[in-house]
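To start, the structure itself, in structure tokens.
Omission of a single protein chain aside, the complex is shown with its protein chains in their original locations.
Here is chain A:
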Amino acid sequence: MIRTEELLLNVGPQHPSTHGAFRIIVKLDGEVITEAIPVMGYLHRGTEKLAENLNYTQIIPYTDRMDYVSAMTNNYVLCHAVETMMGLEVPERAEFLRLIVMELQRVASHLVWWGTYLLDIGAMSPFLFAFRDRESIIDLFNELSGARLTYNYMRVGGVKWDAPPGWIDKVRDFIPYMEKKLLEYDSLVSGNEIFLARIKGVGVYDAQTAIDYGLSGANLRCTGVDWDLRKTEPYSLYSRFEFDVPTGTNGDCYDRYLIRMEEIRQSLRILKQAVEQFPSEGETMGKVPRALRPPAGETYVRIESPRGEIGCHIVSKGKAEPYRLKFRRPSFVNLQILPKLLVGQTMTNLITILGGIDIVVGEVDC
């Protein structure tokens, strides 16, 4: 009598395609997944709890280490929250610098995603191309902040360092370079039949499901929902610039791919305008009291990180340390749809779907 049984397969936490220490327990019937249970927490460092014993400036380096692929936007959300609570003004030059680094960061983050996603799908070269071009951005950041990954660049009320002489010109030169490279990327990957066959119609969900799960970023926009906080709730200086928010129609991995590629282009468009309007001189640090003691109360601010809506909720009792600090991490929220998407898919699609969600485990586990 032939008997078949389900195969219980442990994917991760040490697995090349889980993008860090993330684990999924899958039950396989042949190669088809019947159940998937994500297990997270391998990278949990208790950032939010640690923050309760640190003053606000000391928390900034911790935010670098949450979403380490997009440290600048994390810096910003914390500073922005404290500034909102205290009603601080940020000098224009500082705000411009913040915006430029955030958009550069979005490009860098999407490049990492692009490279690793293609690596997941089995193509090796795009990974190296993406990291080569990301290196130019990393060099710019290195020059600005002295660090390549965890920048600790922003401060409540401004930025730590002014741009060194000639830095803005380097950003200006980078934009056409990157635009040219994007065309190369498209000719290598975007029209590849194998690639399209792998990602079209994979991991589909509709707009209502996306909203129910609280998805944000490209994961939400791929279903056609036009929701980008830079447009819908403009923060920083985004209302001054022209850019489009790409949306999809099918809600599959291919739409998510196209949206992220288009977002790189739109970021470059914003950068182009920002570099032109960049004030030639000015303060980079606003008038900030020596001790940051936000008034007692609560604030929630949210911005658009490369991965979606990143929010910061501060509960202050009027002390130098927050009473409670909570980050709404887009990777964590976006990941929740994974078990639903995986049922009925093959082992290969598991990697495609997981990669398409674009998680950073440092942010999932925080």
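One rule holds for everything that comes next: a contact is a pair of C-beta atoms (placed from the backbone, for glycine too) under 8 Å apart; a residue touches a chain by one contact, two chains touch by 3 or more; residues count from 1.
We take it that contacts and distances are computed from a predicted model.
The chain absent from the displayed complex carries the UniProt protein name "NADH-quinone oxidoreductase subunit H", chosen from "NADH-quinone oxidoreductase subunit H", "Anti-sigma F factor", "ABC transporter permease" or "Pyridoxal 5'-phosphate synthase subunit PdxT". Among A:Leu43, A:Val69 or A:Leu119, only A:Leu119 touches the chain left out of the display. Only one of the listed residues, A:Leu7, A:Leu149 or A:Val343, touches the absent chain: A:Leu7.
Contact with the omitted chain, checked across A:Leu271, A:Leu350 or A:Val364, is made by A:Leu350. When the missing chain is restored to the complex, the residue among A:Thr84, A:Asn142, A:Asn192 or A:Gln273 that touches it is A:Asn192. Interface with the hidden chain, as seen from chain A, comprises residues 7, 9-10, 15-17, 31, 118-125, 128-129, 132, 188-189, 192, 194-195, 197-198, 346-351.
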